[in-house]
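As you look at this complex, bear in mind that one protein chain is not there, while each of the others sits in place.
Showing chain A:
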Amino acid sequence: MAGNKGRGRAAYSFNIEAVGFARGEKLPDVVLKPPPLFPDTDYKAVPLKTGEGEDYMRALKQELRETMKRMPYFIETPEEKQDWRRLPRELMPRKKCKKVGPKSKKATDAGKVTSLTNTADVLKKIEELEKRDDGEKSDEETEEKEGNKEKSKEGDDDEDDAAEQEEYDEEEQEEENDYINSYFEDGDDFGADSDDNMDEATY
């Protein structure tokens, strides 16, 4: 059964020479771990093909990627449902802020005309981009936006417009309420307090 295990040296059940090892030892090390995730390559990769055709196809690919994101077939994930009664109103995502906003309008207008050279639209676009950074709107911007809304030729539904106008009004009122009225009530004590209390950070 076991054969000559103890006697003499390793006696393999097959002819070791058939797989290329001489009768001497020097068998390769036993592999103790899986191969590395990023193995070293002995040879550097061949450089990529270059040429007019290749460049054109690459540019096409990048353009297609951008275009597809703007088509109506691109479905964005909707926001998770929240119970807005429990949360401060300012946390509710406003339609303007979402990336879906301007893009869905562009999608509905797939056949219609929008001109990027239209200054009003460009300013709006800049403001939207800035908004994504800040998350806040100044009064000026809201006014300009409302002005743009009226001038815009984009075929928005009247309902959407009305809803957005309503939100704007809400936000304007909210903006006004950002400053706590109590700050400047005690005009006399204001300076004195800040001198005494060095614990609070001053901005």
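Please note the rule applied: contacts are C-beta pairs under 8 Å (C-beta built on N, C-alpha and C of every residue); 3 or more make two chains touch, one makes a residue touch a chain; residues count from 1.
Operating definition for what follows: contacts and distances are computed from a predicted model.
This complex has a chain not shown, and the name its UniProt record holds, of "Aladin isoform X1", "DNA-directed RNA polymerase III subunit RPC3", "Regulator of G-protein signaling 9-binding protein" or "Carbonic anhydrase", is "DNA-directed RNA polymerase III subunit RPC3".
Shown as candidates are A:L32, A:V46 or A:L91; the residue that touches the absent chain is A:V46.
Seen across the whole complex, the unshown chain contacts chain A at 12-15, 18-21, 41-43, 45-46, 48-49, 53-54, 56-58, 60-62, 64-65, 67-68, 71, 73-78, 111-119, 122-123, 125-126, 129-130, 132-133, 151-153, 155.
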